[in-house]
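Only a portion of the chains appears, each positioned as in the full assembly.
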Amino acid sequence: MIFSEQYIQVRKHSEQICEPLQTEDYVVQPIVDVSPPKWHLGHTTWFFETFILKPFHKEYRVYNSEYNYVFNSYYETIGSRVIRTDRGNLSRPSVSDVYAYRSYVDMAMGEFLKNTLTEEMKELFFLGLNHEQQHQELLLTDIKYILGNNPLFPAYRKDETMSLDFETATSEMISFKEGIYEIGYSGTGFCFDNELGRHKVYLHDFSMSSNLISNAAYLEFIDDGGYTNFTHWHADGWDWVNNNKIIAPMYWHLVEGSWYTYTFEGLKPLDMKAAVTHISYYEAYAFASWCKMRLPTEFEWEVAAKQFKWGLRWEWTESAYLPYPGFNKAPGAIGEYNGKFMVNQKVLRGASEATPSGHSRITYRNFFHPDLRWQFTGIRLAQ
Amino acid sequence: MIFSEQYIQVRKHSEQICEPLQTEDYVVQPIVDVSPPKWHLGHTTWFFETFILKPFHKEYRVYNSEYNYVFNSYYETIGSRVIRTDRGNLSRPSVSDVYAYRSYVDMAMGEFLKNTLTEEMKELFFLGLNHEQQHQELLLTDIKYILGNNPLFPAYRKDETMSLDFETATSEMISFKEGIYEIGYSGTGFCFDNELGRHKVYLHDFSMSSNLISNAAYLEFIDDGGYTNFTHWHADGWDWVNNNKIIAPMYWHLVEGSWYTYTFEGLKPLDMKAAVTHISYYEAYAFASWCKMRLPTEFEWEVAAKQFKWGLRWEWTESAYLPYPGFNKAPGAIGEYNGKFMVNQKVLRGASEATPSGHSRITYRNFFHPDLRWQFTGIRLAQ
Amino acid sequence: MIFSEQYIQVRKHSEQICEPLQTEDYVVQPIVDVSPPKWHLGHTTWFFETFILKPFHKEYRVYNSEYNYVFNSYYETIGSRVIRTDRGNLSRPSVSDVYAYRSYVDMAMGEFLKNTLTEEMKELFFLGLNHEQQHQELLLTDIKYILGNNPLFPAYRKDETMSLDFETATSEMISFKEGIYEIGYSGTGFCFDNELGRHKVYLHDFSMSSNLISNAAYLEFIDDGGYTNFTHWHADGWDWVNNNKIIAPMYWHLVEGSWYTYTFEGLKPLDMKAAVTHISYYEAYAFASWCKMRLPTEFEWEVAAKQFKWGLRWEWTESAYLPYPGFNKAPGAIGEYNGKFMVNQKVLRGASEATPSGHSRITYRNFFHPDLRWQFTGIRLAQ
């Protein structure tokens, strides 16, 4: 596929995700981690404008110089910005302003892509596409949060006949042998800088379950007092449970004795066979501890994942998000993409039902703070 | 005017205030004191539904039973509610949902008002109208905050040829004699319960300025180091100045050495003759102290106001918001209207450019916490 | 009594209050309102050093120039200081350092008082004595807090045979006639600046109870669900109750179904006849509201107090702490004594069992924020 087609396809997908929204849904930011959908649409556009059009497209005229302040996420190199907690306080630019901004930049990118791109430009172009795909996943998870925390529980879409959740019941443990394994990206396609630096690790014998933990299994943990018995938890996790009065995964609601969960189709009875989701690392760890098992490391996961089906949930690993040996961040603003977050976070591997197709790799390293659960996170056990 | 005409007129005015808004402007809540415009439109509607239609209109069917949770402001009697800080996190009900709710309730009220009203119904009806007028003022002040704190400084309306601000320069002190005065509402029209209990107070000789303090005068205070000299301030005020890094009234911006201020027409050079506004009680007190004068009490104000023009700014008084002798709150939910706020607040007297016409009285007692300044507040001095 | 004797007597009393303490008890600051006893001993000494010895005693050499930083309470005029929350973080100066500082200053004051004092010096001298007496009351209330919030509940003193609490059961309402009354200090002795400006107020008919509310009466309020029924409370009070999970006065403990209260003699069964104490203004107001009565204003109290016994509890009034007509704060640091606190506080009248003898007046205006209750506060009702 030629570059301009790829570009159009990715850009359109972001807008398709937003099609079911009402204008008001584009605006709010109920928690700091959730950005307003119109902010995502503007920010991904700003990314192409800032890192490709401004430096490389000579005739390009910036759409609105104030937008740099509004749509810069965290790039200190690029100047000051709306503080993150304030994104939901901005009624302007309006949704139609943002779409007009997208059109303007898309037109300019269309022109730009008629040129022959240098290697540097190509790298930035593919980074821009992958960046937008990451925000597509965030768009979906943020929309779910916005609607799922509304007291009216509006549905995002009509009931789907085919569920994405497959059977989780018949899990088995798959064994792997002690030895030296290679970790990290080795192909020629796109990958993020944090996957590079393919290197060797020594793994001891381990086994990993072929399937994710189901809601049914997680409910057993709850019914066995999982949230009230400190022995399963990290000290920080136990504080988190008590300070936030956590008693179940996010989006679970106990209605007259039965568990319901908010889904994109609205509030539904809990599907026992579906893989449990919207749990924090603390909960994943506590569940594993209750099972007298543990979470895999990201290295075990990367080795093992060739032998099981993955892609339904982001799977919490025991690994902290750290640089691979030989990791070097790029110079300038792009160097802020990944490296500066390599502390205080946990690695998640896999992908989720919200990940755009074509945006998953066995070497992909996702990362979040251990208390977060608005993403489609899940649990796979190791031993 | 007959009841149904009064009703329609008041209700329409709320919607007229919102006409210049874009949908997104209805949604956000940048600070806890500012409610989203769509919430004001819904809440005032809920007030008629809850206190008139539900108890007195037999055939009335509640529009949406979830709305009680969404649009109840602070009436503990009426059940649980969205916590105040979360009003800006709700994308639904949408703006058009809220307008549909208004139409439905307006239709039912139209039917209801064809009946002969009992005294109790009439009282609640006029309370509902005055309640909506109070929210009309809040709508304007909240819209100003939403737009005026947006980095794009969008205008709410086009330039007006006629300014509401009159000349403030030629102020003189008017003297009043020591003696017994009567305070509180004594007419037969509508008033709030907090104005009732007309009673005597003893006032000592005092004088009050015939005019409000201008921006020019306030700027002298700033230029004389008013915000950096603790001697003018209350201890709590001094903490407020330092913790919030206050250096000027709200909406003032120093742009390349010149003061600008955000107005409904956008960012404008500061009008030196206009009455200073958007200042906290702490600032009003410090300014008065810097002038070696003081703020009037609400009793002095009520006595004196017959002799000067007022209505441009809510004027901070030195009086704490306390019950008049013999104040009794009404039974039930309506009793929560005023009484439970009679602590920790300061009385403001007068009215502002945002007050709907017909909604001001010389006995009217407005009240806010001493640090708030998003209302059109101003300063009049006494001695 | 000559000045030096008065001085010695007041200064000794502070040290007598601390006699039962162990060294460790002098050091801690469990909440921001409670200062470490050694801080009180140092601060009152610093007051004489700063406002009398340094400006007026030529040969005086400052004991330790660092102590200005340590023992300045809130006088911006006098320079920077340890932030209030940090008083309990300072192990040095040690207790014996502080006593040595007291001796040094007392010696210098002894010398100084041999001179003839000007009027200004006399004023500051008596202010210093009254200031120390105020801190004597704080010493006692802070010691009670320090010991009473320790899980070991150590006693401050042995059981006393004679209780200070008199019978509260047989209260009656005393009536007062509408008319003009004079308020404020008119004598020739010492008073604080906030009592000056004797002036007229107009009071309407009112009556006041001859006695304070007993623990028994307050327990009825609790048992009737007083803390769980919002209708009795101010909105701010209701938030305070819920945020702090308040269910009884401070120092009350429910031990196996019976109420105990921490006293200076340790944990004791609640004395039903004693006047209720350690309640906030919010609680006093809610109790009065539950009785379908109200709290008196400070003016009513000052008029009525000639006709009942008072001095056992600081009695919450409905009045906000505001300047009397004609109030003028003194120039310089002394002007920071009272005036800058005249916002956001409530007036208490009377005195308490912790007030030093000779330090109470019918015109005395004490003041605290409405949520505070570590002082010996109580309730008297009006109508």
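The chains carry the letters A, B and C, assigned in the order they are written, with residues numbered from 1 in each.
Just so we're on the same page, a residue touches a chain if its C-beta (ideal position, glycine included) is under 8 Å from a C-beta of that chain, and two chains touch if they have at least 3 such contacts.
Computed from a prediction, not measured in an experiment: that's the story for all the values here.
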Checklist line | Number of identical chains in the entire complex, 3 depicted | finding: 4
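Keep this in mind: only the chains that are shown with their structure count from here on.
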Item checked: Touch-based graph of the chains, sorted into line, ring, star, complete or other -> line
Margin query: Are the interface residues of subunit B and subunit C largely the same numbers on each copy, more than half shared, or largely different?
Written below: same
Margin query: Rounded to the nearest 5 degrees, how far is subunit A rotated relative to subunit B when their C-alpha atoms are superposed?
Written below: 180
Item checked: Most central chain, judged by mean C-alpha position against the global CA mean -> B
Item checked: subunit A-subunit C separation of Cα centroids, rounded to whole Å -> 57
Margin query: Using Cα averages as centroids, what's the distance between subunit B and subunit C in whole Å?
Written below: 37
Next item on the list: Scan subunit A for residues touching two or more other chains and write them down.
Entry: none
Next item on the list: Flag every residue of subunit A that touches subunit B in the complex, lowest number first.
Entry: 22-30, 38, 66, 69-70, 82, 86, 88-95, 146-147, 149-152, 154
Checklist line | subunit C partner contacts - residues on subunit B that touch it in the complex | finding: 74, 76-77, 180, 199-202, 204, 206, 230-231, 233-238, 281-282, 285, 294, 318-320, 322-323, 325-326, 335, 340-344, 370
